[in-house]
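The next block holds one structure in the form of structure tokens; read it before the comments.
Only one protein chain is missing from this complex, and each of the others stays in its spot.
All chains are identified by letter, namely A and B, in their written order; residue positions are counted from 1 within each chain.
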Amino acid sequence: MTAQHVTEFPTAGSAQTTLTTTTTTTTRAGDPEHWTLHPDRALPADPVTRPLAREIYAATKDLPIVSMHGHVDAQVLDENPLFGDPTELLIIPDHYLVRMIVSQGTSPDGVAHMGGAPLDPASPITPRTDHRAIWRTFCENWHLFRGTPTRYWMEHELVEVFGVHQRPSAETADAIYDHLSEVLTTDAYRPRALFDRFNIEVLATTDSASSDLAHHASLAAQGWGDKVVPTFRPDPLLHLDHAGWAADIAALGAASGIDVVSYATFLAALRQRRQAFIAAGARATDHGHLLADTTPLSDAEASRIFDLALGGAPVDAVAAQAFSGHMLFQMAAMSAEDGLVMQLHPGVLRNHDRAMLGTFGADKGYDVPVAVEYTRALRPLLEAFGHHPGFRIIVFTIDETVYSRELAPMAGVYPAMKLGAPWWFLDSPDGMRRFRDTATETAGFYNTTGFVDDTRAFASIPARHDLSRRIDAGYLARLVAEHRLDLDEAVETAVDLAYNLPLAAYAPRALSTPGSEPHVDH
Amino acid sequence: MTAQHVTEFPTAGSAQTTLTTTTTTTTRAGDPEHWTLHPDRALPADPVTRPLAREIYAATKDLPIVSMHGHVDAQVLDENPLFGDPTELLIIPDHYLVRMIVSQGTSPDGVAHMGGAPLDPASPITPRTDHRAIWRTFCENWHLFRGTPTRYWMEHELVEVFGVHQRPSAETADAIYDHLSEVLTTDAYRPRALFDRFNIEVLATTDSASSDLAHHASLAAQGWGDKVVPTFRPDPLLHLDHAGWAADIAALGAASGIDVVSYATFLAALRQRRQAFIAAGARATDHGHLLADTTPLSDAEASRIFDLALGGAPVDAVAAQAFSGHMLFQMAAMSAEDGLVMQLHPGVLRNHDRAMLGTFGADKGYDVPVAVEYTRALRPLLEAFGHHPGFRIIVFTIDETVYSRELAPMAGVYPAMKLGAPWWFLDSPDGMRRFRDTATETAGFYNTTGFVDDTRAFASIPARHDLSRRIDAGYLARLVAEHRLDLDEAVETAVDLAYNLPLAAYAPRALSTPGSEPHVDH
Partner (left out) sequence: MTAQHVTEFPTAGSAQTTLTTTTTTTTRAGDPEHWTLHPDRALPADPVTRPLAREIYAATKDLPIVSMHGHVDAQVLDENPLFGDPTELLIIPDHYLVRMIVSQGTSPDGVAHMGGAPLDPASPITPRTDHRAIWRTFCENWHLFRGTPTRYWMEHELVEVFGVHQRPSAETADAIYDHLSEVLTTDAYRPRALFDRFNIEVLATTDSASSDLAHHASLAAQGWGDKVVPTFRPDPLLHLDHAGWAADIAALGAASGIDVVSYATFLAALRQRRQAFIAAGARATDHGHLLADTTPLSDAEASRIFDLALGGAPVDAVAAQAFSGHMLFQMAAMSAEDGLVMQLHPGVLRNHDRAMLGTFGADKGYDVPVAVEYTRALRPLLEAFGHHPGFRIIVFTIDETVYSRELAPMAGVYPAMKLGAPWWFLDSPDGMRRFRDTATETAGFYNTTGFVDDTRAFASIPARHDLSRRIDAGYLARLVAEHRLDLDEAVETAVDLAYNLPLAAYAPRALSTPGSEPHVDH
């Protein structure tokens, strides 16, 4: 691609009518031969490092996918339906994508404009129902995604998964929509066919503590029990000031068969559900608290606060926060008993715009990170269980300043702690690079979990894993190019990061010393 | 440039007499042919990326300058005088430059040593008045600026704007001073001649809320009204514990013609001034608070605090802080009404050394950043006005840790919010690179404003804009080299960042739905 060709390329248009563009539209984006994935994409550009990166990546590109922290619905894999139209599959549920279109203010009710339905059917806001028109809005705004992971993933999905060879634009929107609509009616694009084509070895779903796990049972009955496993996520139960808490407690009672009438029965019901999850193949729990606090309360104090809430009395924010921190400690204690790997994802202020939450519900793109302290917050948990042979905790962050300051130093000494992959907004080419740059020197590679995706978007799973393999190959290649690592070591490490480490981090593990107690008393 | 030439190059000397230098003085710095600007300066070095960067930069290098957040005095452009001697123009008013010389302790009263005058004429400290000697001090200390943006900008100014071809040093100081003194007496170096030569399309000044805008009126009368526009900066009025607050309120009353006797008349007077600014061509307001807090108070509480202050009673720091946060919310409400773009620049502890403030006044280099929280702080404002069709807010930061954690996630969803360019200490080659690296993946390019300079140093404006175009070209070139972006997209984006986006971000905009209210009630 050389300078004299620039003006032959198309413009992607621009979001604001006041912007003028400087290049002229040509035919390239419409030429099905041209929109392809470059084999070296996301590898370092410099001519010394790239060949090394290519070689390292070659060792990982065809490894199976281990996807231990997904948000794909088990029902989809159990029932294996056709996915619906392109907008239903690729636009409406993708909060990364919707928020970007919303941010450019194409409509005062951006979420509805992108197909989002208000919770209240009587709402005066109506979702746009013309899915082809929504798809056009996306394609016309393709330039907004320049430099973002959404662009990278979507390009991979369209080209590699769906065989699209036209770059999205106002001109190509309809042709792409027609093509996608057609392939999505074929059996090759049903969930399980894609699962196999994606070379997924195992995929974890995320499930409410009160889930009956019926879809997992059905999957197991069909021989898919080792391929699709549940994850125990009790968040709403641990936050007493959560709006639907009483109903969630009732559901817990129903699911566990244990009447939750006290703090003790609450713990018993949680234990029951954990066992049910383990029986269904679960490897891990998942915890999405605002803070990382893990300070235990006395049993008496925990009981007092729990009883207050159970009695319907208002629980103030301080007590609710203290109880949720206490419950993280309890979850760690249970993990030390039963071997479920504990996953912690703090630091996101959910539903920053509460009116949007009220109108459209959660997960529409309005979650915003906040700074969270980990060193003091995790101390109670790590002092109690950090050396426990049966305990494992994987900590994620959305605040990259804590990698070098807090998380890598702790993961670099406590046997029980591993550092998870860059999460959410940081699950991106440069985000992953900065993670390796800032975590590796203190934690090494082997105190990280290797790649863990975190997606609701089933079709993006291979794109995400492939990207992480490329970025890790690039990072390792730099170490080799700087003579800080031998090439054989880099290749071995790349394979471990892509495959062996995530498998090990979430491996079902019987307690090595079942009766052991944490060796630090409190 | 090869190894055997090293000892032929001059030494720049060193700041501390205990340092020894290892190379010997030669003639190169004195050779007028040699000190030139390399055409590829500030572009990435690697041989794959540089040609791409060169090509992208070629598309932006000659675009007009849009300078929407400057601190050049309108009087200078209105009266168009000669600029004075080199030290008056380039040294004394440049706080970046003065602070660096001060930091090396060349004098116990460093600011006076660099020509700074004490506020109190009876002060025993006297400014150094030999401007040639001050210029020599600067040139002798040229090595202190290695790796800093001051060095980069000054090199550009000296070579490109003033035709200097000798590298500053003890040996060349006088010759450079003589050359500069000579050109500064010519009409080609008057402010408006440089304005035209710099290819500035529009430049915003920063003006007190009580300004009569006489210079802007005069400029308009001379046909420069579209080229030089004012910016409404009410900071001192919004901080009740500010020393000169009562006098500032009196000035507001005088300027607005509204007697400020209550909170209600205070708001009315502010509205009057905003309309006067709009009439004079203003596009924006500017707010330099310590914190980003935007929590509104009740009218009653706001009135109570305001009346207290107006009555001359001491207002405690907590109440003053709460009032200033409340007033940011009010400013947003007024911006939603009248369309002025709101600019927010928090996070600087001004006048860290209070004795220096007392002696020399503000803006002498003693301002130091502090960490500031944005996610919770901006929530009230964004919930109320973040989707308002008539509201726009541009947020700047001097703490780069918040790009990926807080600002890009919010700018990436709220239509009203854009992320400003890297500010102050971050307006530097590597600072700008890190900004693109950490903000783009979440906010994209189109939720940023493109380049916005922030300078008092008129002669540095082209250097700053040119540098940002080079850095953006380098960043985009990397995306192209890594096959994450097509070259035509990169070129288009570069042009948008350099020209179209700043123009759009500050465009005068009539309310699209004038009577609309924020769609989120409080």
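Quick notes on this structure:
Basically, a contact is a pair of C-beta atoms (placed from the backbone, for glycine too) under 8 Å apart; a residue touches a chain by one contact, two chains touch by 3 or more.
As the structure is a computational prediction, the values presented were derived from the model and not from experiment.
Residue A:E55 is the one among A:D40, A:E55, A:E301 or A:D338 that touches the chain missing from this view.
Note that of A:L37, A:A217 or A:A504, the residue touching the chain absent from this view is A:A504. Taking the complete complex into account, B:A45 is the one of B:A45, B:L82 or B:A246 that touches the chain left out.
In the complete complex, the hidden chain is touched by one of B:G281, B:G365, B:G444 or B:P502, namely B:G365.
The chain not displayed touches chain A at residues 46-49, 55, 58-59, 373, 375-376, 379, 382-383, 386-387, 389, 401, 404-406, 408-417, 436-438, 440-447, 478-489, 491-493, 495-496, 500-501, 503-504, 507, 519-521. Although one chain is not shown, part of chain B still touches it, namely residues 1-3, 5-6, 8-12, 14-16, 18-23, 28, 37-38, 40-47, 50, 99-100, 102-105, 108, 110, 143-149, 151-152, 167, 349, 352-355, 365-371, 398-401, 425-426, 428-431, 434.
By our rule, only the chains that are shown with their structure count from here on.
With centres defined as mean CA coordinates, chain B is found 39 Å away from chain A.
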